[in-house]
Structures are given as C-alpha cells and as structure tokens.
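One protein chain omitted, others in place.
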Amino acid sequence: MSITEILFFFLSALAVFSAIMVLVSRNPVHSVLWLIAVFFAISGHYILLNAQFLAIVNLIVYAGAIMVLFLFVIMLMNLNKETERNKHIWMKLAGAVSGGCFLMVLVSLVRQASDFQEKTALMGTGDIGLIKNLGKALFSDFVVPFEISSVLFLSAMVGAVVIGKKE
Amino acid sequence: MQALTNRAEGVSRKPMSFMERLYIPAILKGMAITFSHIFKKQPTIRYPEQKRPFSPVFRGLHVLNRDEEGRERCTACGLCAVACPAEAITMEAAERMPNEENLYREEKYAAKYEINMLRCIFCGLCEEACPKDAIYLSETFAPANYTRKGFIYGKEELLIPNPKTNPEAYAEAKGLK
Partner (left out) sequence: MTLLAFDWALLIEKLVLIAVIVFSSLGIALYTTFAERKVAAILQDRPGPNRAGPFGLLQPFADGLKLMMKEEIIPNTSNKVLFILGPGLAMTAALMTCAVIPWSSHVELFDRKIELQIADINIGILYVFGVVSMGVYGIMIGGWASNNKFSLMAALRGASQAISYELAMGLSLIAVLMLSGSLSLKTIVGEQMADGNFWNIVYQPLGFLIFFVCALAECNRTPFDLPEAENELNFGYHQEYSSMKLGFYLFAEYVNMIMSSAVMACLYFGGYDIPFLDESTLAPNIAAILGVGALLTKIVIFIFIFMWIRWTIPRFRYDQLMNLGWKTMIPLALANMLITGAVILWRAGG
C-alpha cells in the first residue's frame, strides 16, 4: 500500500462516516458541521487526483459560503431544540420509496457503465485539474456551456436582488 | 432661545461633497492627528516612584499632633467629632494619671481615637474645630487596603512620631525633610 492508497481509504472512510452522521444527527447544526467534514474529505480526494483548483474551490464555495448560509438560517430559526414531531406513516413510506428508487438508479448506472470499468483515476499524474489547463479547457473547448452557466448565475443574482428589494 | 455663549456651532445638514463622501481625506486627517500624539509629552506620573507634589493646603490623611516636648496635644474634647459632617471620628476620653505628665499635655486625653477613612470626606472641619491644634490634615492620602477594617485608623496610625525619641521620623512626618 502506498501513501496515496492509505490516504484514499482514509478519506473515503471519513467521507462515508461523515455523510452517515449528517443523516443520523438529531441536531441540525451538527448535521451541517458533518456536511462540512464531507466537503473536506471530498476536497482531499480532489487533491489526490491533482485537481487542486477544484479542491479549493469546493472548499471556498461550498464549505466557506453555502454552508455558512445554511448555518445562518438554522441558527436564526433556532432549530437546535428537538421539536421534530413523529412523521406520518405515509411520509415515511414515500421517503423510503423515493430513496429506494434513487439507490436503484445509482446501482444500475454503476453496473452499466462498462466503459468506466477499465479506466482508473489518474492518481497524482493528471494535470487537467491544474488551474492553467482547466482555464484553457473552460475558455476554449467548453466555452459555450461555461458562458451559459454564467448566464444562469447572473439570472440567480438578479432574482436575489429583486427579492431583496421588496418595496 | 438666546445662546449663552457664541461658541456653539450649529449642526450642518448640507449634503456631503464628493471629497467628503470619499472619507479617505478625513480618515487620513484623523490618522495624522493620532500620529502627532506619538511625539507629545506624556503627562503620566509613574506613581510609586514619582509622586505628585501637593500644595501646602492639601487636605489628606489626619495626623494627631504632639507638642515640642513630645506630649500629645489632644484633650478629647470631642469638638472634632461634633464638627465632622461624615461622623467619621470617634474617641474615648481618659484622665491623666500623676506619672503621665510627660505623655499628655492636658489633664484629660484620648485613650482611643479612631477615624474611619472610608467615611471621612477630608473636608478639614476637624482641623478648624480643634482648640488645641491637635489634629491637622497632612499632605498624603489614605493608601489602599484589603479590608474595610484596615481603613479605621487608630491612634497608632494617626499619632505623629515623638520629636524627642525619634526626631528624624518626626521631621519626616512634618514634611520638614
């Protein structure tokens, strides 16, 4: 086992454990914090794949900004008391069915993706994740989707301003 | 309403100009003012080593005086206690024994004389009331203490040292040295 493999298994275990803790924690603030731990583990995976830019952007955007807003909302709504009532049996059933469907889709996807089976991840050797190459790829090969997604962000921003300006 | 002085300045309600809205000139001006204070003389008196000079009329801690032969002047008349607006002074009188002429000047003396420094307002009325020149206010102030009891000064703390047996301490307490 090389150091990379040890790190891979450690990060995977951390990610899975934290993800389970997100679901199991009764306190929503704890859930959010465990979710941040998941993001850290995933960023670790990105670094193993030599995608430093993605790793740090994942941290800045998700852990640094979005989860802070989540925490904001949870803290302001004072959800730390366990006020959750028992859900109706139909709600539980619906949750189980939809979760099961999603699991089925995932499993079938992994089983059918035969063209992925031969390819292994480029551990520490690929350089597409480095910022220079990523920038070149984004602004040449993928320029149309990139610009379209920026329009999406712009519309979200305009929407936020409109909602903020009530009067 | 008529202003009492011409020093008051009305609040300006006019909108700020562009330079003022930049804030930066104002901030730099403020910072220049604070910077100039680096070179100002510090008025601090570093207390235990340096002491502020008091004027001769300063009203500080009380001293019970002795006469030239070292006898206590106080005759326990109680005028100081009566004069005291804060009721800080208490005393107990005693009669002088025949062999105590060298200790007390009058036939009656204060066996116990206490001033509560927490109550005292250092007004100096006791000094003015005393017919025997026995109590006066010195140029020191009451030091800090750990307990309230420590602020009740008895005769040991108040009496000036004997000029006969301990002339140096007496001179120091008088402020002659």
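Each chain gets a letter, A and B, in the order it is written, and its residues are counted from 1.
Going forward, a contact is a pair of C-beta atoms (placed from the backbone, for glycine too) under 8 Å apart; a residue touches a chain by one contact, two chains touch by 3 or more.
Bear in mind the structure is a predicted one, so any value in this text is a computation, not a measurement.
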Selected from B:Q2, B:Q42 or B:S55 as touching the chain missing from the view: B:Q42
Chain B residues that touch the omitted chain in the full complex: 27, 30-31, 33-35, 37-38, 40-44, 46
Touching residues on chain A - with respect to the absent chain: 1-3, 6, 27, 29, 33, 36, 52-53, 56-57, 59-60, 63-65, 68-69, 71-72, 75-76, 80, 130-132
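What we mean here is this: only the chains that are shown with their structure count from here on.
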Averaged-CA centre spacing for the pair chain B and chain A, given as whole angstrom: 72
